[in-house]
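With one protein chain withheld, the remaining protein chains of the complex are depicted in position.
Now for subunit A:
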Amino acid sequence: MFPELNNLLNTTPDRAEQGKLTLLCDAKTDGSFLVHHFLSFYLKADYKVCFVALIQSFSHYNIVGQKLGVSLTAARERGQLVFLEGLKSAVDIFFRPQEEPHPLQFLREANTRNLQPLYEFVREALKPTDEEEAACRCPVLLVDDLSVLLSLGLGAVAVLDFIHYCRATVCWERKGNIVALVHDSGDAEDEENDILLNGLSHQSHLILRAEGLATGFCKDVHGQLKILWRGPSQPTAPRDRSLTYQYKIQDKSVSFFAKGMSPAVL
(Lines give C-alpha, C1' and ligand atoms only; values in the text may rest on other atoms or scores of the structure.)
Protein backbone atom coordinates (compact mmCIF):
# COMPACT_ATOMS: atom_id res chain seq x y z
CA MET A 1 0.00 0.00 0.00
CA PHE A 2 1.15 3.51 -0.67
CA PRO A 3 1.06 5.72 2.43
CA GLU A 4 0.76 8.89 0.35
CA LEU A 5 -2.36 7.57 -1.34
CA ASN A 6 -3.81 6.69 2.06
CA ASN A 7 -3.29 10.29 3.10
CA LEU A 8 -5.03 11.60 0.01
CA LEU A 9 -7.98 9.27 0.55
CA ASN A 10 -7.93 9.97 4.28
CA THR A 11 -7.95 6.29 5.29
CA THR A 12 -5.70 3.97 7.23
CA PRO A 13 -5.92 0.18 7.47
CA ASP A 14 -7.47 0.37 10.94
CA ARG A 15 -10.25 2.74 10.04
CA ALA A 16 -11.27 1.93 6.51
CA GLU A 17 -14.86 2.63 5.53
CA GLN A 18 -17.30 -0.23 5.10
CA GLY A 19 -19.98 -1.08 2.62
CA LYS A 20 -18.36 0.93 -0.17
CA LEU A 21 -17.80 0.34 -3.85
CA THR A 22 -14.56 1.86 -5.12
CA LEU A 23 -14.17 2.16 -8.87
CA LEU A 24 -10.70 2.31 -10.38
CA CYS A 25 -10.42 3.37 -13.96
CA ASP A 26 -7.55 4.22 -16.21
CA ALA A 27 -7.38 6.07 -19.47
CA LYS A 28 -4.32 6.04 -21.72
CA THR A 29 -2.19 4.65 -18.94
CA ASP A 30 -1.87 1.61 -16.70
CA GLY A 31 -3.88 1.86 -13.52
CA SER A 32 -2.82 -1.49 -12.08
CA PHE A 33 -0.71 0.22 -9.39
CA LEU A 34 -4.04 1.12 -7.77
CA VAL A 35 -5.02 -2.56 -7.71
CA HIS A 36 -1.74 -3.45 -6.00
CA HIS A 37 -2.32 -0.65 -3.50
CA PHE A 38 -5.76 -1.86 -2.48
CA LEU A 39 -4.70 -5.51 -2.41
CA SER A 40 -1.88 -4.84 0.03
CA PHE A 41 -4.02 -2.31 1.94
CA TYR A 42 -6.80 -4.77 2.71
CA LEU A 43 -4.43 -7.64 3.45
CA LYS A 44 -2.62 -5.45 5.97
CA ALA A 45 -5.96 -4.36 7.42
CA ASP A 46 -6.76 -7.99 8.13
CA TYR A 47 -9.76 -8.16 5.81
CA LYS A 48 -10.83 -11.38 4.15
CA VAL A 49 -9.98 -10.78 0.49
CA CYS A 50 -11.44 -12.50 -2.55
CA PHE A 51 -9.36 -11.52 -5.56
CA VAL A 52 -10.73 -12.27 -9.02
CA ALA A 53 -7.54 -11.82 -11.04
CA LEU A 54 -8.23 -12.16 -14.73
CA ILE A 55 -5.26 -10.31 -16.13
CA GLN A 56 -2.04 -11.47 -14.49
CA SER A 57 -0.77 -14.62 -12.86
CA PHE A 58 -0.57 -15.21 -9.14
CA SER A 59 3.19 -14.89 -9.09
CA HIS A 60 3.02 -11.44 -10.67
CA TYR A 61 0.79 -10.08 -7.92
CA ASN A 62 2.88 -11.92 -5.34
CA ILE A 63 6.12 -10.30 -6.49
CA VAL A 64 4.63 -6.81 -6.45
CA GLY A 65 2.94 -7.56 -3.13
CA GLN A 66 6.26 -8.50 -1.58
CA LYS A 67 7.67 -5.13 -2.59
CA LEU A 68 4.75 -3.53 -0.79
CA GLY A 69 5.19 -5.66 2.29
CA VAL A 70 2.58 -8.42 1.99
CA SER A 71 3.01 -12.07 1.10
CA LEU A 72 0.16 -13.39 -0.97
CA THR A 73 1.34 -16.97 -0.56
CA ALA A 74 1.19 -16.71 3.22
CA ALA A 75 -2.18 -14.97 3.10
CA ARG A 76 -3.60 -17.68 0.87
CA GLU A 77 -2.27 -20.42 3.11
CA ARG A 78 -3.80 -19.00 6.24
CA GLY A 79 -7.13 -18.54 4.50
CA GLN A 80 -7.19 -14.74 4.42
CA LEU A 81 -6.93 -14.60 0.63
CA VAL A 82 -9.05 -16.47 -1.91
CA PHE A 83 -7.42 -16.10 -5.29
CA LEU A 84 -9.13 -16.91 -8.57
CA GLU A 85 -6.38 -17.07 -11.16
CA GLY A 86 -8.31 -16.34 -14.33
CA LEU A 87 -5.53 -17.22 -16.74
CA LYS A 88 -5.14 -20.74 -15.32
CA SER A 89 -8.85 -21.36 -14.71
CA ALA A 90 -9.80 -20.40 -18.22
CA VAL A 91 -7.71 -23.28 -19.55
CA ASP A 92 -8.78 -25.72 -16.80
CA ILE A 93 -12.42 -25.33 -17.69
CA PHE A 94 -12.01 -27.24 -20.91
CA PHE A 95 -10.46 -30.25 -19.19
CA ARG A 96 -13.12 -30.72 -16.54
CA PRO A 97 -16.38 -32.63 -16.77
CA GLN A 98 -19.09 -30.29 -17.90
CA GLU A 99 -21.43 -30.96 -14.97
CA GLU A 100 -19.13 -29.40 -12.43
CA PRO A 101 -19.90 -25.74 -11.93
CA HIS A 102 -17.02 -23.42 -12.65
CA PRO A 103 -16.77 -19.69 -11.98
CA LEU A 104 -15.88 -18.93 -15.59
CA GLN A 105 -18.63 -21.15 -16.97
CA PHE A 106 -19.61 -18.55 -19.54
CA LEU A 107 -16.47 -19.36 -21.53
CA ARG A 108 -17.75 -22.81 -22.27
CA GLU A 109 -21.46 -22.28 -22.71
CA ALA A 110 -22.80 -20.28 -25.57
CA ASN A 111 -26.27 -19.60 -24.22
CA THR A 112 -25.90 -18.64 -20.55
CA ARG A 113 -24.62 -15.13 -20.96
CA ASN A 114 -24.49 -14.18 -17.32
CA LEU A 115 -21.99 -14.32 -14.50
CA GLN A 116 -24.09 -16.15 -11.95
CA PRO A 117 -21.48 -18.93 -11.46
CA LEU A 118 -18.82 -16.31 -10.78
CA TYR A 119 -21.11 -14.63 -8.28
CA GLU A 120 -21.75 -17.97 -6.55
CA PHE A 121 -17.97 -18.46 -6.35
CA VAL A 122 -17.49 -15.04 -4.74
CA ARG A 123 -20.33 -15.64 -2.29
CA GLU A 124 -18.89 -19.00 -1.25
CA ALA A 125 -15.39 -17.58 -0.95
CA LEU A 126 -16.49 -14.76 1.33
CA LYS A 127 -18.86 -16.84 3.43
CA PRO A 128 -17.66 -16.33 6.98
CA THR A 129 -16.38 -19.20 9.03
CA ASP A 130 -17.29 -19.22 12.71
CA GLU A 131 -13.97 -17.80 13.82
CA GLU A 132 -14.20 -15.06 11.25
CA GLU A 133 -17.65 -14.12 12.50
CA ALA A 134 -16.17 -13.83 15.95
CA ALA A 135 -13.25 -11.78 14.73
CA CYS A 136 -15.60 -9.51 12.75
CA ARG A 137 -13.39 -9.83 9.74
CA CYS A 138 -14.97 -7.85 6.93
CA PRO A 139 -14.85 -9.17 3.37
CA VAL A 140 -13.42 -7.42 0.35
CA LEU A 141 -13.90 -8.30 -3.30
CA LEU A 142 -11.19 -7.17 -5.67
CA VAL A 143 -11.58 -7.54 -9.44
CA ASP A 144 -8.80 -6.99 -11.99
CA ASP A 145 -10.35 -6.19 -14.31
CA LEU A 146 -13.92 -6.00 -15.58
CA SER A 147 -13.23 -4.76 -19.11
CA VAL A 148 -11.67 -8.07 -20.07
CA LEU A 149 -15.04 -9.74 -19.43
CA LEU A 150 -16.47 -7.61 -22.22
CA SER A 151 -13.67 -8.76 -24.49
CA LEU A 152 -14.58 -12.35 -23.64
CA GLY A 153 -18.04 -11.89 -25.08
CA LEU A 154 -20.23 -10.82 -22.22
CA GLY A 155 -22.53 -7.84 -22.46
CA ALA A 156 -22.17 -4.78 -20.28
CA VAL A 157 -25.52 -5.53 -18.61
CA ALA A 158 -24.29 -9.01 -17.57
CA VAL A 159 -21.21 -7.52 -15.91
CA LEU A 160 -23.33 -4.81 -14.26
CA ASP A 161 -25.68 -7.48 -12.92
CA PHE A 162 -22.72 -9.40 -11.50
CA ILE A 163 -21.47 -6.32 -9.66
CA HIS A 164 -25.04 -5.58 -8.56
CA TYR A 165 -25.35 -8.97 -6.91
CA CYS A 166 -21.87 -8.66 -5.42
CA ARG A 167 -22.87 -5.29 -3.97
CA ALA A 168 -26.00 -6.79 -2.47
CA THR A 169 -24.04 -9.60 -0.84
CA VAL A 170 -20.64 -8.11 -0.06
CA CYS A 171 -21.45 -4.43 0.60
CA TRP A 172 -24.94 -4.56 2.02
CA GLU A 173 -25.29 -7.98 3.62
CA ARG A 174 -21.72 -8.43 4.87
CA LYS A 175 -20.77 -4.73 5.21
CA GLY A 176 -17.65 -5.31 3.16
CA ASN A 177 -16.09 -3.41 0.27
CA ILE A 178 -15.65 -3.93 -3.45
CA VAL A 179 -12.81 -2.57 -5.54
CA ALA A 180 -12.99 -3.05 -9.31
CA LEU A 181 -10.84 -1.84 -12.20
CA VAL A 182 -12.37 -0.82 -15.52
CA HIS A 183 -10.44 0.55 -18.48
CA ASP A 184 -11.70 3.66 -20.19
CA SER A 185 -11.50 3.27 -23.91
CA GLY A 186 -11.34 7.04 -24.36
CA ASP A 187 -11.52 8.01 -27.99
CA ALA A 188 -12.10 4.47 -29.23
CA GLU A 189 -15.85 4.25 -29.50
CA ASP A 190 -16.64 1.26 -27.33
CA GLU A 191 -20.29 1.60 -26.37
CA GLU A 192 -20.40 -1.48 -24.18
CA ASN A 193 -17.38 -0.33 -22.19
CA ASP A 194 -18.87 3.14 -21.79
CA ILE A 195 -22.12 1.68 -20.47
CA LEU A 196 -20.13 -0.47 -18.03
CA LEU A 197 -17.96 2.42 -16.88
CA ASN A 198 -20.82 4.90 -16.47
CA GLY A 199 -23.12 2.33 -14.88
CA LEU A 200 -20.49 1.47 -12.29
CA SER A 201 -19.64 5.13 -11.74
CA HIS A 202 -23.23 5.81 -10.73
CA GLN A 203 -23.08 3.01 -8.17
CA SER A 204 -19.66 3.94 -6.73
CA HIS A 205 -18.86 5.84 -3.59
CA LEU A 206 -15.32 6.62 -4.65
CA ILE A 207 -13.87 6.87 -8.14
CA LEU A 208 -10.10 6.89 -8.72
CA ARG A 209 -9.20 7.73 -12.27
CA ALA A 210 -5.62 7.43 -13.49
CA GLU A 211 -5.00 9.30 -16.70
CA GLY A 212 -1.98 9.74 -18.87
CA LEU A 213 -0.79 13.31 -19.24
CA ALA A 214 -2.42 15.19 -22.07
CA THR A 215 1.02 16.28 -23.27
CA GLY A 216 2.26 12.72 -23.64
CA PHE A 217 4.87 10.58 -21.97
CA CYS A 218 7.11 12.11 -19.32
CA LYS A 219 9.95 10.57 -17.35
CA ASP A 220 9.21 12.33 -14.08
CA VAL A 221 5.44 12.49 -14.08
CA HIS A 222 3.78 9.25 -15.06
CA GLY A 223 0.22 10.45 -14.97
CA GLN A 224 -2.57 12.22 -13.21
CA LEU A 225 -4.95 10.82 -10.60
CA LYS A 226 -8.46 12.22 -10.22
CA ILE A 227 -10.29 11.38 -7.02
CA LEU A 228 -14.06 11.83 -6.93
CA TRP A 229 -16.16 11.19 -3.85
CA ARG A 230 -19.83 10.51 -4.61
CA GLY A 231 -22.97 10.10 -2.62
CA PRO A 232 -24.86 12.41 -0.33
CA SER A 233 -23.43 11.06 2.88
CA GLN A 234 -19.86 12.23 2.53
CA PRO A 235 -18.10 13.95 5.38
CA THR A 236 -16.22 16.43 3.25
CA ALA A 237 -17.64 19.71 2.01
CA PRO A 238 -18.96 19.85 -1.56
CA ARG A 239 -15.89 21.69 -2.71
CA ASP A 240 -13.61 18.85 -1.64
CA ARG A 241 -15.54 16.28 -3.61
CA SER A 242 -12.98 16.12 -6.39
CA LEU A 243 -9.19 16.30 -6.23
CA THR A 244 -6.52 15.98 -8.89
CA TYR A 245 -2.92 14.97 -8.29
CA GLN A 246 -0.03 13.93 -10.45
CA TYR A 247 2.06 10.92 -9.59
CA LYS A 248 5.31 9.13 -10.29
CA ILE A 249 5.60 5.38 -9.84
CA GLN A 250 8.84 4.19 -8.27
CA ASP A 251 10.09 0.74 -7.45
CA LYS A 252 8.37 0.33 -4.10
CA SER A 253 6.17 3.37 -3.79
CA VAL A 254 4.23 6.00 -5.65
CA SER A 255 4.74 9.66 -4.91
CA PHE A 256 1.91 12.14 -5.35
CA PHE A 257 2.15 15.87 -5.77
CA ALA A 258 -0.03 18.76 -6.82
CA LYS A 259 -0.21 19.58 -10.49
CA GLY A 260 2.96 21.17 -11.72
CA MET A 261 4.78 20.60 -8.45
CA SER A 262 6.87 17.60 -9.46
CA PRO A 263 10.21 17.66 -7.66
CA ALA A 264 11.90 17.36 -11.03
CA VAL A 265 10.67 20.75 -12.19
CA LEU A 266 10.82 22.73 -8.94
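We take it that a contact is a pair of C-beta atoms (placed from the backbone, for glycine too) under 8 Å apart; a residue touches a chain by one contact, two chains touch by 3 or more; residues count from 1.
Convention: contacts and distances are computed from a predicted model.
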Protein that the absent chain corresponds to, by UniProt name, given "Cytochrome oxidase subunit 3", "Elongator complex protein 5", "Histone deacetylase domain-containing protein" or "D-2-hydroxyglutarate dehydrogenase, mitochondrial": "Elongator complex protein 5"
Residue, one of A:Leu126, A:Leu160, A:Leu206 or A:Val254, that touches the chain absent here: A:Leu160
Per the touch definition above, residue among A:Lys28, A:His60, A:Arg76 or A:Arg230 touching the missing chain: A:Arg230
Missing-chain contacts mapped onto subunit A: 114, 116, 119, 157, 160-161, 164-165, 168, 172, 194-195, 198-199, 201-203, 207, 228, 230-233, 238-239, 241-242
